[in-house]
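Missing here is one protein chain; the remaining ones are kept as they sit in the complex.
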């Protein structure tokens, strides 16, 4: 089915495989009049680009974004925005072993089970390169959100067992370290942790946190398109994500109601919450506090250790993944979590505009 | 927007508020030829019915399901199945306090923010009674899945800090205790824990786990309608759910790849996995192992302790929720998690039927 | 699949068969704050009610609408509005002949082909009673459109060969004759035409025209959800409709461009068109002129003459449809065309609100 389209009013359709000629995205439903350049998009792509440090693959990808439609005289026109990135490093290689067997932790087997065969080159559609389209579209959504006073910020909360408590966050340090952690000291410790993973031919997972500030109360559509439900789908659709939580998340399961409830107060004529255990969402609708979500990322499945597996002819075998692979995908996934969050928030903001009769009257009768 | 419809081919639309005349669901796209009676649905409704034990509200609801369409001579016809349950206990009450102030942890404030006003009686649309439609529809989906050899089973893994390790599961005990825990001994401990919550005028959360067995490999639609992404949305759309995880979930974030990868093996000509850290999903597609998910449920927000809040006129006040309320909603939510999982699985099974050209040829050329 | 749901933001799901206990509709996404009573809906249902005159069936249906949810203290709440109408005249009858053979012009055979069997009582889901839900939902949409200054008006343009030229329209006569024709004299002639049809045990078709006034320019979503495309789907989805045209429609195929183009002019600072061959739509977007569409309705397939057909066991046979049947369904379909048009227009008005960045800014930053 059409699983590569996401969103109701602001929707994206991503396309492309790891080793085809290009990957891309079509953004449909972007409001007209947003100033947009290829640079706006490039900034996001650069954040997920490989080869930025020793923990990311060395594939020499330039990942230059081209806008092919939907922008005229520097502004979006309301028509589909097509963005393409050429795959510059897709020279043919020997995929012999991978071609005929199923790598543990990868989607090789499941793609074969579903489609009867697969593009085995570099993961094909299940490659991380699929997220280029997401990041590019997220850049557009984030730019529009910025004009509305809404900021979406993701960062690495944990790499393996190295986890930063929110009391130790320094948001200004996020862009100062290669792991996008809000604390340079922990980033250093995480870096050492990854070094030891690499030495052991092993890999690590981690946790990405994302915060949305400036979001007005009232966003989200009960009962199936609640804000938290939509965000969960958006984030869980990213490869390697195995868990999503909002606010206190799984900790709320152990809390008492008297603690978990956020009291309301009024200050300067404005309502506020005295705490934010809810992560900015009540009843599936934003409550005006920052929206907070976390995504659990599994360890990179490609590891240098020998693993048991089977061939596509259903014979037992063993495989050792060669070549350079990230020991952790968390840092490169940070911008993807941010993108999926931005896309979801913007779509629901647009959808919310017709929630009241008075809004339609204001819009059409003035 | 139309947030009360869920599903692509097998879709449901729920409707109804806590204190209106009725609640219900329309199931659209149910395949023709499924034997279906009101008893099939009643069994599911009875599992979420209040008043079953001392931890559930005493509201005297009969919650009798009526099938109004879509079934003829005992079988589904392929046309919409409308199911209705009358609200028998919606006598008018004094909602004075609740009417004019925002209960902490509830959706009172966010509904007002979104829609300009709200049905304040018993939570209105954000009441737990909204899940009656989900449970009813889930009963239909589960019955069809059963005919395909697929079982969906949810149970309570944890109540507050009382958590059962999977090594101690006794699945046959799930229906033997009022908390739907797969271990009667832990259920007893959880019961004591809830007693102390009630004594303290407090409430508790918990964790629900759901397992799907018999699901073939190949189900799920990359890249945005992946099986795990759809399940996350389905489960997170249930009120009070604050987190969702698949397989090892958040634990995978701390694991090494060498541990987290599930090796493949062949046995009797069939592929299997030597472990199931992935929770039955790889690359967003089922891998033939049991699908395992967990949902974190927050504590019931209605508690007897006094809490700070504000009035809708934006004045500070305090509120004490009176009346009987469940100290925990986990046991009643078990069947809802099961229902949402069944609905999602069935929809994706239907969608998957056209994944291959050969499937279309088999279907239309024979 | 889920074919009984229509609309993107303002969506409806209809349910119910001719001889089940009830039929109904769930409206999802109706903006909050619309004053709404059962009377508002009843007015629309009464217009499609049978037994109004000698050309409509005598089935003693009261068709009383009940609102089961989504309205509180007289106003819509933004949550799903469930409307139900009991089938009061569904006493069991002898369906022997119809049960086992396929009536020409009806959907008996195609339902069997699709679903393997069918509810053969009175047409089941393909009965005209399915349109009750459409009319009820259309009443809600039309009421909201009215508040925005938009009027949707349908009427009978032709019965068989009796066709009224637009130069002879008297809109104030539409509600004065049982055929809903905008000219009482033609209505009288059409009535005589239908009398002769009945005498011949035959039936007639006709043409319904629908006009939308007050619609602002800019409504419709290129390139697949254009206003004309959406209207065509909406109207063609009504049983018995075999053609749809916009503006000059099929006459445009014979026209020259110099005639068919509508020149623009400016008057009092406002843009206008000197003619309206386009029917108010250019490039799939409303142009501010009245939207004009026409639907061709086929003759009622149930006729008293003997017809050749086959049994479900695939044997040749002949059938004579007994009982009272409308010799024409056009007058009763008028309100359904109006309803489907109103639903489509309102949905696209809501969707259009996010077409410009400036609209989002106005909405969220003030």
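In this document, chain identifiers A, B and C correspond to the written order of the chains, with residue numbering beginning at 1 in each.
Everything below uses one rule, namely that contacts are C-beta pairs under 8 Å (C-beta built on N, C-alpha and C of every residue); 3 or more make two chains touch, one makes a residue touch a chain.
Just so it is clear, the structure is predicted and the values come from calculations on it, not from any experiment.
Residue C:107 is the one among C:34, C:67, C:83 or C:107 that touches the chain not shown.
Seen from chain A, the chain kept out of the figure touches residues 1-5, 7-11, 13-17, 20-24, 26, 28-29, 32-33, 66, 68-70, 72, 75, 77-82, 84, 114-119, 124-125, 350.
In the full complex, chain B makes contact with the omitted chain through residues 8-10, 29, 31-34, 76, 78-79, 144, 147-149, 216, 222, 349-351, 353-361, 363-365.
Counting the whole complex, the residues of chain C in touch with the unshown chain are 1-6, 8, 14, 102, 104-107, 109-111, 113-116, 125-126, 130, 158, 160-161, 197, 200-207, 216-226, 228-237, 239, 241-258, 260-266, 269-271, 274, 278-279, 281-288, 296-303, 305, 307-310, 314-316, 351-352, 354-356, 358.
What we mean here is this: only the chains that are shown with their structure count from here on.
Following the contact convention of this document, B is the list of chains adjacent to both chain A and chain C.
Taking the mean of C-alpha positions as each chain's centre, the chain lying farthest from the centre of chain C is A. Central chain by Cα centroid: B, whose mean Cα position is closest to the mean of all protein Cα atoms. Centre-to-centre separation between chain B and chain C, using Cα means, comes to 37 Å. Touching of two or more other chains is recorded for residues 1-5, 8, 14, 114-116, 125 of chain B.
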